[in-house]
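A single protein chain has been omitted; all remaining protein chains appear in their positions.
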Amino acid sequence: MKQHLRRLGRPGTASAVLLLVVTVAAIAAPLLAPHDPNQGSLLDAYGGPSGAHLLGTDGIGRDILSRLVFGARTSLLGPALVVGVSLLVGVPLALAASWYGGWVDAVVARVFDLVYALPGLLLAVLTVALFGPGLTPAVAALSVAYVPFLARIVRAAARQQRVSPYVDALAVQGFGMLRITGRHILRNIAPVVVGQAAIAFGYALLDLASLSYLGLAVQAPTPDWGVMVSDSDALLKGYWLPVAAPGVLIVLTVLALTVLGARISGDKPPGYLKRRRRSAAVPDRTAVGAAA
Amino acid sequence: MTTVPLLELSSLTVDFATEDGGSRTLLADLDLTLAPGEALGLVGESGSGKSMTVRAITRLLPPAASAGGAIRFEGRDVTTMDAAALRAYRDGGVGLVFQDPRAHINPTRRIGAFLTEALRHNRGLGKREALARAEAVLAEVGIDEPARRLRQYPHEVSGGMLQRVMIASVLLAEPRLILADEPTTALDVTIQREVVAILDRMRRERGMGMVFITHDLDLALAVCGRVAVMYAGRIVEIRSARSLHERAAHPYTLGLLGSRPAIDARAQRLTAIPGRPVSAFEAGGGCAFAPRCAFATPTCENEPPPLVPFDGGLVRCARVEEIHAARTNTWTSKEAAE
Partner (left out) sequence: MNAVEVRSLNKFFKAHHAVADVGFDIPAGGSLGIVGESGSGKTTIARMLVGLECPTSGSIAVLGRDRSRPARGSTERNTRAQELQIVFQDPYTSLDPQQSARSAIDEVLRHHGGRSAAERAARLDELVDQVGLTLRQSVARPRDLSGGQRQRVAIARALATGPRVLVLDEAVSALDVSIQAQILNLLADIRADTGLAYLLISHDLAVVRQLCDTVLVLRRGRVVEQGDCGQVLDNPAEEYTRALRAAVPVQGWRIAV
């Protein structure tokens, strides 16, 4: 554990702690939130921070802290779905491309490039235009857009493993493609996959928040950070906290994911990590007499 | 003789700072002198510190490493040189030949540009004159059509050719000392022979000193007049190449000689040294070789042996006299039996 923390470094550890807090808040929202996120009294509208409402209330008197806590749910669920679907589609494609090489790889790589060239947000806006606003169409569109973002990195890392002699050795031992890529290559590039997934999660969170801000994904009154930031009414009336609080949360979460993702994947793929470092951990069977 | 040695290392120590704030010794108490025009071999396995020695001599140690002791080049202390003196020392004093020339020559520039850069910038030569000199030196190291080579890029020539270019670039600076760090390890044997021959001829013709670093004891014995065998950051034996081949005294040197299969006969079994080579920081308090040594006693494990004169060389072994006596006895009895 200590070793892992050292590898993450101070910024990485701080990021991990922040993400843990946000995740716990999302899961245990009903227990943690001091108020119902959707109930408020107009009498309390735009109340400043107080004992009852730590972060104050919004324009219709709902508790901002409670809305943030519940908002973590939708704000994290969307990106989680996006990253999950993209991984499910992208990783097998990337592994197959790197394994077979040749025209398979060329076709898959060009398709990735093509999709990569499409702005994810534009794709999402188009989808929403076709199917109407909501979290599902937005997530579906972003899932497609995020496949190359993950798969290109996975493909590059897997190709590096593919030409490793250990992969040749496994092939000579009779193991098939599924076993070698699924069990050996994937495990060796896991840090790259996880790291890139974390970064993608951050970007997807930002994209979904933007869409919700525009009213295209999560719909008010559902508590969601993106929806909360779009509360221009509060800003016009000079109350910044209802908008700034979710905004700051979005920025911090995305930043934490990016920092953590970069730390996890590192610039050193495993296997090359300590290739040339001689380590002395395990001594040899020293039978001195054998030399005589 | 009272001539100043070309290179003198006294109590040279290199320590490496580790990430967790500790420190690891890579080279310990290295004493070495090199006369002008002499060729000295430094032989050792991984962790022996042979490459670190070259880096220390040229003050090219990695940032985490620090050197102690003295390095004197023609009597001047290298460790205290200021930037200008250091530049002059590296430019005209020592020349470095590396193992992998491809990694040390800028791939985007022509060979001519690589060879003339130092001449033009440090010596202020004109382009035409610098190129003429480069061409002459390329011819000297046995490269055909030198004028054409000057216009080629590094990727257009073979590894052996590139190593000659590297040697030519060193010769152009007319150094008094050549440091060759495994210069032929990456080359085929037939090319190795040519490259080594060129190094040897150039050294003799120009009266340069050479420190030749290699893991190949046979090669060092063939190229150098004197050979130092290193183990775990220390010299364990140093003597003339001829006497090292015939009368090696240190158990490690004997082990190295026995480990190498011979080209002219198959050994029943190679006399392998058990265990693996260690670095200086991994060694215990006593003789670093003791855990692998067939002659080691409990004393060897606890007390570090000094480097003492023996049979015309220097040997770092507490039991060298006994071992030598025992070996001589077996030889005589064998001869008697025959």
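We just call them A and B in the order they show up, numbering each chain from 1.
Rule of thumb we're sticking to: contacts are C-beta pairs under 8 Å (C-beta built on N, C-alpha and C of every residue); 3 or more make two chains touch, one makes a residue touch a chain.
A quick note: this is a predicted structure, and the numbers were derived from the prediction, not measured.
Student: Touching the absent chain in the whole complex: find that residue among B:Asp15, B:Asp29 or B:Glu45.
Tutor: The missing chain is touched by B:Glu45.
Student: For the chain left out of this view, which of A:Ala117, A:Val172 or A:Leu236 touches it?
Tutor: Once the missing chain is taken into account, the touching residue is A:Val172.
Student: Using the touch definition up top, pick the residue from B:Ile273, B:Cys287, B:Leu307 or B:Ile323 that touches the left-out chain.
Tutor: Touching the chain that is not displayed is residue B:Ile273.
Student: Mind listing the subunit A residues that contact the chain we can't see here?
Tutor: 164-166, 168-176, 179, 184, 187-188, 270-271, 273-285
Student: Would you write out the residues of subunit B that touch the absent chain, in ascending order?
Tutor: Missing-chain contacts on subunit B: residues 45-46, 159, 188-194, 196-197, 200-201, 215-219, 221-223, 245, 255-256, 258-267, 269-274, 276-277, 292.
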